[in-house]
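What follows is a single structure, written as structure tokens, with notes after it.
Heads up, one of the protein chains got dropped from this complex, but the rest are sitting where they should.
Chains here go by letter, A, B, C, D and E, matching the order in which they are written, and residues are numbered from 1 within each.
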Amino acid sequence: MKLWRFNGGLPSLAEHKNESTHLPIEIAPVPNHLVYPLRQHIGNAATALVKVGDYVLRGQKIADAQGLISAPIHAASSGTVSQIADHLIPHPSGFSAPSISIKTDGLDKELAPSSQPDFRQLSAADLVSLIREAGIVGLGGAAFPTAIKLDNQSKSRRIDTLILNGAECEPYISCDDRLLKERADKVIEGVNVLLHLLGAKRAILAIEDNVPSTFKAIQTAVDKNNNPVINAVQIPTIYPTGGEKQLVQTLTGKEVPSGGIPADIGIVSINVGTVYAVQQAVIEGKPLTSRIITVTGEGVTTPRNLEVRIGTPISTLIDVCNGYTQYAERLIMGGPMMGFALMNDEIPVVKASNCILVASKHEAVTEKQAMPCIRCGLCASACPVSLLPQQLYWFSRSEQLEKAEKINLLDCIECGCCDVVCPSHIPLVQHFRYAKSALKVQHHEKHLSNIARERFEAREDRLTKEKAERAEKSRIKKAALKEKSAKETIDAAINRAKAKKQNPTEGEG
Amino acid sequence: MSFLILIVLFAGLGIILGYAAIRFKVEGDPIVDQIDKLLPQTQCGQCSFPGCRPYAQAIASGEADINQCPPGGEAGIAALADLLGVEAKPLNADNGEETPKLVAVIDENTCIGCKLCIQACPVDAILGAPKQMHTVIAAECTGCELCLPPCPVECITMEPVVKTLALWTWEKPENATQKETS
Amino acid sequence: MSEYLLILVSTILVNNFVLVKFLGLCPFMGVSNKLETAMGMGLATTFVLTLASICSYLANQYLLAPLGLEFLRTITFIVVIAVVVQMTEAIVHKTSPLLYQVLGIYLPLITTNCAVLGVALLNIQEDHGFIESGLYGFGAAIGFSMVLVLFSTIRERITVSDVPAPFKGNAIALITAGLMSVAFMGFSGLVKF
Amino acid sequence: MHFLTSNAPFIAPQNSVQRMMFWVLIALLPGVITMIWQFGYGVLFNIIICLTTALTAEALMLRLRGRPILPFMSDLSAVVTALLLALALPTLAPWWIPFIGALIAIVIAKHLYGGLGYNPFNPAMVAFAVLMVSFPKSMTVWMLPHALQVDSVTFSDLISIIFQQQANPELIDAITAATPLDTMKTQLGLNQTIDEIRSASLFGSIAGTGWQWVSIAFLLGGCLLLAKKIISWHIPAGLLAGLFVISFIAYMSEPGLSPSPTFHLLSGGAMLGAFFIATDPVTAATTTKGRFIYGALIGVLTYIIRTWGGYPEGIAFAVILINMTVPLIDHYTQPRVYGHK
Amino acid sequence: MASNKKLILNAGLVLGLFSFIGIGLVSFTYALTQQQIAENERLFVLKNLRELVPENLHDNDLLADSLQLSDTSIFKNERTVTLYRAFKGEQLVAVIAQVTAPDGYNGSIKLLIAIQENGQLMGVRAVSHHETPGLGDAIDTNKSDWVFAFNGRSLSDPAPAYWRVKRDGGVFDQFTGATITPRAVVKTVLKTLQYYQKHEQTLSQTAAVSHE
Partner (left out) sequence: MNNYQQIFKNGLWDNNQAFVALLGLCPLLAVSNTVINGFALGLATTLTLILSNSVVSLVRRQVGSEIRLPVFVLIIASIVTIIELIMNAYFYELYLILGIFIPLIVTNCSIIGRAEAFASKNPFAESFIDGLAMGLGFTSALVILGAVREVLGSGTLFANAHLMFGEAAKGMTITVIGDYEGFLLAILPPGAFIGLGLLIALKNVIDKRLAKPATQTVNLSMAEKKA
């Protein structure tokens, strides 16, 4: 298959995948309690369906989607709801947010999986609602509700290509790799579901070329499945080839329009983990309650992949991996390029968590002495979206956010390539994240001030109108009065005239 | 005496100019709109003008300085300076100081439904009918505090806007080389 | 033909009005903070300078010289220029709001730009004919606009720089102009006049 | 357990400013050695004076501006600036020439703008241009290249020329000569043909005696920089192509009156300029397309100044002139961003 | 409308009034100073001329006895040459030519060149130039004695081939760092000498040229 090359990227990024790939996926035990932040996907937070004290089963829906872009949440084990309150969430802000906590009873009682009819009999709409009900969101990164992505019925777009993202381009992370190695058949089954749902002409499953054994496993599964429209491809190992836009470009040579989505060019791209979740939901009737997470880094004793119940506190995962080593320095959720550091390990994993990296001092640099930008342009040649990070940086640093926006700040995918190659060690991505979020706030304020202006002007209009009305009313009243007085004056004049006739010497005043 | 010709010429030019001034007279001033766009539309009157637009007009006509709007703060002044091509200057302390954004909250138990605050609110952000308790539509309240003085029972308080996750901003990396020294 | 070309090269590069001849410096320093405004100013100046060159040539040739009033040159030129500028402004303001947006606000500034009077007087001093006068004014204005635009882009870059406090603003801008002037010395010798 | 937080990416950077500058210094070595071989220890004096002055000035300015001295000094950028300036100066210049030059480069051209990374003009070239404009007399004393030296110059002669400025004029006349470019320009001005001019011993087999080897050494160093990816090829390629094309056209149209392209490329500072000076990342254009344009403009302008202007060598002025246009070039050569039309 | 008309007329009136006052005052001053200025200009030229041809050598009014000639075969730039002649009685003593060296470093250099009737140079002065201060301005007598090197030279001393700066193989010093200026001056002086040689006849005839 012909492949294309996107701009820049980092071919030489250290890998560190082996630490965690040689062990099979282990199923992590049920923790003492599970915590579910109500917002663990893009869109509106879910609304709790349970009260404190309620008993719930594994697979039971405990929070429901609110609005279109949202996803329900299901309990991952049986137990009682212990509180519904703010809890630390895995988020770079370090904020707490409303969450449901469940005290597990260790019995792990499960809601009987609803037996499913053959998916080929189901309409696309049925499948979409099934996937939505299963609480499936993108497990590859953004946690965007998958049902919406798949629901192309309502839209006029035709999907012809389904891309299965198994690239896993970030260092350290290997959950998709293990998943593909061990459960390739099920993933391919999921692909069939999606193909049926979307009516796409072909499916491409992309894997980086540095894991040939996995490719072999998947190739075998594809062959076995014997569906000619499914294709497994090896793509060059260049970070961030797993980024949706870069993957689309690599595989099809097309570009996702800025501000658009792949569906605009007839493509849907889905992470292989998500596909597995779809298979679980559609074929086996299980909602999304667990996912595979890589626990790795020099800070854990036994790095490996775990199948983890969503909601499990990180500390439990570390215990499964035989605890911290003396080198544990930093706790990172996600990979070393895109992840974020957490303050403590009582934070639960959520649907989007694909990796827990317990980094040692030399694995995670922190104290970089930033030098001034020397305009070497290395960042620009590394940027996979062909931005000019140095210019973005000058504008962000000096708070000229509109200018940064003008040179396409919002197209930055925050991949971190520029940051890593910068000889001046400038925290570029952090500048961009700041600028993007500040810009968002600015836009919001602008929006508010526009509303305020409209309302103010509307009110002014109303007031003047009211005033005018009042004036009009009083004018009418006065006019009535005036009419009266006019009549009076006329009468008076007549009288006077009459009087004059009688007495001509009397002049008028 | 040939220079008399020049004088006549100049007088002629004067007449032409006088004519041009009248013939090409222009009304309206788009700059006011541009200035108004940069003001925060809090409509609080702290600038000593009755609302943002009057202040914009005052700036355009040179009657007011650009540093009189506390809600706009330094950023607002910088934007105005940029638009008008003048030097930015610090906020005029006489007009107040830049404060974090607030919203009005009516203590619904104390509110007597007098409607006075509704009349005061420049953006119609307060809802209520006579003799019923009133509420503030938080999303539309600009935090101008104009509703505070009229309330006879002092049931309105100003509270800081809660920082939501959606409006959370990443911290800006501090640049070691940016520290200001002279 | 080539002498006209030489006038252009000379006024634009070798004897650049701003950096070598020291004319029109106030707008050069004042209206160079932003690229767009610099471009507007450049455009407006080009227009006025060319026009002023021609008008003053005509005034001198057909009014002052025949009347023997050369000693009133300065007065005549400046009044004619002021009137021309003000007329232009009024007309543009009325007829093309768009053009006014681009040029209008700079026009009044130009009367008091010594490049305008300078170009008129230099034309006389150098004995330029009609076409030469026009070209001289045009070239001078292009030279002015060019360095103004370049200067504004550099200044935009400087505003995001870490300039030591006492040098912020005008001081570093002047030093930059100085270095630009050094660079322009590289053109010296290109044209002998 | 409690952990420290910080922000992604967490991967250690593989590059540093210091590393880049270090490689520039290494790449300059062949050129430096060839120059010393060809023009004697005067080169070394220039280097030493420039270096000490520049480093002292750098430290002083950092101190005045309240910046940490060590991390900034160790970026080696001042060393590169000093070295490049030293290599551009005439070999027998009196000591205050490199001294003043280094001061101008570091204090005015660099630190008044905020130091490393902020200067819009190439510091070394600003200093060179200022010296050229201010002290044209002292800026022309180039030693004869090695092969042409008749009297051997003793070390003490050198010292007296450079530091005391009281060496007898005859000695100076005997051991100095105008550069090939300079000679070419003067002689052309006297209506001599290229062949007549080139028959002089000052002009070697390819370009200028001695000078050609220096150029080739710089070319080699430049290749090292390319290989190490310290510089991208666009600027040198643009510059050399610009200079080559325009001199080739001129050469073809009037061969007797225009020096050959090889002469232009190899006899002056073209190689040093193309690989080490125009490539100064701080003052060059930053977009890929822009860099080629930037280089080409310098090449063309160099030719124009050399041929029609008042100075025999145009690189320095061309560089700072084009430095001025860099923000504009960058502005108009933004790459197409992914997903945009 | 009436008020508009008034406004327009008023504008004209005010501007007219001010120009009347302004121009009146200026003209008045002009009338007062005119003579002095003319005198200044005359003296300025005279001062330069006298420096070259001392008063005791001639008895005519140098300024009055000037003529304009042009010879494009020698001076390629079409400008005419102004010549001031010094007579003692009917005898031509010297000619002072005001010529322009077009190829100075920064443009033209205006020179006064005094030639004795026998073709020997009496002196050369640069009256106006744009040469670089500190470099090319050594042609100024204020700055250096360089121009005095021409005194007493003639077309035969040295031979025309050696009318060059030393660097070009001639006999005249250049100033260090600036060869362009001296080249230009030397070249123009040589041309003027040749010019004089060619027109000597015409020049010595008083009558033919007395009124030109």
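Things to note:
Following the convention adopted for this analysis, a contact is a pair of C-beta atoms (placed from the backbone, for glycine too) under 8 Å apart; a residue touches a chain by one contact, two chains touch by 3 or more.
These numbers come from a predicted model, not from an experiment.
For the omitted chain, the shown partners it touches in the full complex are B, C, D, E. Screening C:55, C:82 or C:135 against the full complex identifies C:82 as the residue touching the chain left out. Within the full complex, the residue among E:26, E:69, E:93 or E:149 touching the omitted chain is E:26.
Residue positions on subunit E in contact with the hidden chain: 7, 10-11, 14-15, 18-19, 21-23, 25-26, 29-30, 33, 36-37, 40-41, 44, 132-135, in rising order. Take subunit D: the residues that touch the chain left off the picture are 108, 130, 133-138.
Panel shows subunit B; residues 10, 13-14, 17-18, 20-21, 182 of it touch the chain omitted from the view.
One rule holds for everything that comes next: only the chains that are shown with their structure count from here on.
Of all chains in the assembly, those touching subunit C and also subunit E are B, D. Set against the C-alpha centre of subunit E, every other chain centre is closer than that of A. Between the CA-based centres of subunit B and subunit D the separation comes to 54 Å, rounded to the whole angstrom.
Multi-chain contact residues of subunit B (touching two or more other chains): 3, 6, 10, 13, 17, 21, 170, 173, 176-178, 181-182. The set of subunit E residues touching two or more other chains comprises 19, 23, 27, 105. Chain contact summary for the complex, subunit E toward subunit D: residues 105, 135, 167-168, 176-180. For subunit D in complex with subunit C, the residues that touch the partner chain are 64-65, 108-109, 111-115, 118, 120-121, 126, 129-130, 133, 304-305, 308-311, 314, 316-318, 320-321, 323-325, 327-328, 331.
Taken in their complex, subunit A has these residues touching subunit C: 372, 394-395, 397-398, 400.
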